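The complex appears here minus one protein chain, its other protein chains still in place.
Up next, chain A:
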Amino acid sequence: MKRHALSTRLWHWLNLLCVVVLFMSGLTISNAHRRLYWGDWGFAPEQAWLAVPRFPDWMTIPGYYSLAVARDWHILMAWPYALGLLFMWVAMLANRHFVRDIATRRSEWRPAAIWRDVRAHLRLEFDHGAGKYNFLQKLAYGLVLGVFLPMMVLTGIAISPGMEPTFGWLVEAMGGRQSARSLHFIFAFALAGFFVVHVLLVLLSGPIGQMRAMISGGSQA
């Protein structure tokens, strides 16, 4: 029995590539207009809720300021990203990975149980039964797969003027196009935050075994 299904491993690495290129090209797009607004419209400093710093070139694709090239990359990688996410959801519902490993049970939401998990994390104790996720892991993966990643697609669609005649309800649900743009930015940085913690915890919990498990599947001890 493998620790990670083939579909999970394929999607994981495809998604990493997509997210990195989308994030870095997204930083160039952010540099094109470094203010965020709520509502339908906004263009001037007095309407902004956030003045975004300029991201240095080394963080961006293409590594120098070109809105056109950054948009090309963003628009290309949106396809494997969105279709990959759809594939992962179909796969993990079909092979029961979601129900078995990620969905939480009511008993796990008890404050005492959550507190026990937090303390175990802080003590860097990661031994909680091979192949089983604890509550915080389930919550993190559930949020990323169920909210953060899909919201990037939905907020992205809502920013696109060509989609609006059909998806006007989506733009409205988000509070207007500039709100959708702000949410796109917020969820991108929520994902970046997850990425940092995720990599850190892999490094702290035996990176070689973890990497092997996500590449070859590894074996369940």
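FYI, contacts are C-beta pairs under 8 Å (C-beta built on N, C-alpha and C of every residue); 3 or more make two chains touch, one makes a residue touch a chain; residues count from 1.
Following the convention adopted for this analysis, contacts and distances are computed from a predicted model.
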Original post:
What is the protein name, per UniProt, of the chain that does not appear here: "DMSO/TMAO reductase YedYZ molybdopterin-dependent catalytic subunit", "Acyl-CoA dehydrogenase", "NADH-quinone oxidoreductase subunit K" or "Sugar ABC transporter permease"?
Top reply: "DMSO/TMAO reductase YedYZ molybdopterin-dependent catalytic subunit"
Original post:
Of A:Pro53, A:Pro111 or A:Pro165, which residue touches the hidden chain?
Top reply: A:Pro165
**OP:** Touching the hidden chain in the full complex, which residues of chain A are there? Just list them.
**Re:** 20-21, 24, 29-30, 32-33, 35, 37, 40-44, 58-63, 66-69, 71-73, 75-76, 78-79, 160-166, 168, 171, 177-178, 181
